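First up is the structure itself, then whatever we jot down about it.
One protein chain omitted, others in place.
Chains here go by letter, A and B, matching the order in which they are written, and residues are numbered from 1 within each.
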Amino acid sequence: MNPGFSILALIVLMGAVGAMTLRNLVHCALSLAVTFAGLAGLYLALGAEFVGLAQVLVYIGAVAILIVFAILLTRPLDTAQARPFSATWVAGLAVALIVFGVLSMAIHRSGVGADRVALSGGVTVREIGDLLMTWYVVPLEVVGLLLTVALIGAVIIALREEAPRAEDAAGDGPGKGIGKEKEPGHREP
Amino acid sequence: MTTLQSYLLLSALLFAIGFAGAVTRRNAIIVLVGIELMLNAANLNFIAFWRYGAGDAAGGVMFVIFSIAVAAAEAAVGLALIIAVYRHFKTVNLDRIHSMKG
Partner (left out) sequence: MNGMREAADQIFVNAKHWLVEWMPPALQPLSSILLSVSAIVSVFALLFAITTIVERKGLGRFQNRLGPNRVGPFGWLQPVADGLKTLTKEDVVPRAADRLVHFLAPLALVVPVFLAFSVLPIGRNMAAIDLDAGLLFFFAVGASSELAVFMAGWSSRNKYSLLGAMRAIAQMISYEVPLIVSSLTVVMMAGTLSLVEIVRVQADFWHGLPQWHVFTPWGLAGFLLFFVAATAESNRSPFDIPEGESEIIAGYYLEYSGFKFALFFLGEYLGLFAVSALAVTLFLGGWSAPVSLLAWLPSWFWFFAKLCALIAVLIWVRATLPRLRMDQLMRFAWTFMLPMALINLVVAAVWHYVGGGLAGWLIGAVLLAVPYVGLGLLLGRPGGFRKRTYRFAD
């Protein structure tokens, strides 16, 4: 076993376990970022340069930040006595163990890749760009549309307020002053 | 020399950890984190199979690029939904969110 692979695998697994078990939610998110970084390292080690860097840019630069923001926006009220795991955690863990057992058994039994060796030489960015503009152009457009829809949808869902606020209906007159900015009735409990 | 099987085993373990977290944690955001881990396990499989020769020149890489884009969209919409749920129920504890209507 290659030492580089072992170290990266250890980083990935420790980050994943931390993300799933830590009590402090922000620690979970940071632990998740460690996992993403380890995975990016694995992609780079496998010669998928573009994917590894895109992984860092998208997952650490965007998804982890998004999760952190969501955690801070939804501070749970009962932090002190809350148990992080649900009441049926034993069943859940058992199912997960069974899933892993079945998967690893399948990997061992099938013997896939036992005789395979890693190809040398990766794929250049130019090749990826050419493929995206020719063979994969329809998926590319669909993904662009999906991202646009997701962006607009996320904004609409997150912006929607439960009760219409008085000031929105009344408009933004100049004379209303500072007082309206702090409506006691609208404060989150 | 790292074999394909070790990558597949790592990916399976990552998937199982993500799955265990997604079904046992009570906080909706951490459930989403678990789903992200499972998605990443799948991505690792794609790259590993691509690297260890699956015929197509760049198929695995292209698949992962699209998968990352879709996962970004999923995370954005998922977290927006969680925030909307939080605004309604004042909690993201999945054990407390029972009712669908109202």
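As a working rule, a residue touches a chain if its C-beta (ideal position, glycine included) is under 8 Å from a C-beta of that chain, and two chains touch if they have at least 3 such contacts.
Just so you know, these numbers come straight off a predicted model, no measurement behind them.
A.B. asks: The chain left out touches which of the shown chains?
C.D. replies: So, spelled out: the chain left out of view touches A.
A.B. asks: Which is it among A:20, A:33, A:46 or A:154 that touches the chain not included here?
C.D. replies: Touches the omitted chain: A:33.
A.B. asks: Among A:65, A:87 or A:106, exactly one should touch the missing chain; which is it?
C.D. replies: From the options A:65, A:87 or A:106, the contact with the absent chain belongs to A:65.
A.B. asks: Looking at the full complex, which residue from A:10, A:105, A:125 or A:145 touches the chain that isn't shown here?
C.D. replies: A:125
A.B. asks: Against the chain that's been left off, what residues of chain A make contact? List them.
C.D. replies: Per the touch rule, chain A residues meeting the hidden chain are 24, 26-27, 30, 33, 37, 49-50, 53-54, 56-57, 60-62, 64-65, 68-69, 72, 124-126, 167, 172, 174, 180-183, 186-188.
FYI, only the chains that are shown with their structure count from here on.
A.B. asks: Which integer distance in Å separates the CA centroid of chain A from that of chain B?
C.D. replies: So the centre of chain A lies 7 Å away from the centre of chain B.
A.B. asks: Quick one: in the complex, what on chain A touches chain B?
C.D. replies: Answer in residue numbers: 1-2, 5, 9, 12-13, 16-17, 19-21, 25, 28-29, 32, 35-36, 39, 42-43, 46-48, 50-51, 54-55, 58-59, 62-63, 66-67, 69-71, 73-74, 76-78, 82-89, 92-93, 95-97, 99-100, 103-104, 107-108, 112-114, 116-119, 123, 127-128, 131-132, 136, 139, 143, 146-147, 149-151, 153-155, 157-158, 160-162, 188-189.
A.B. asks: Touching residues of chain B toward chain A in the complex: what are they?
C.D. replies: Contacts found on chain B: 1-10, 12-21, 23-27, 29-30, 32-34, 36-37, 40, 43-44, 47-48, 50-53, 57-58, 60-62, 64-66, 68-77, 79-84, 86-88, 90-95.
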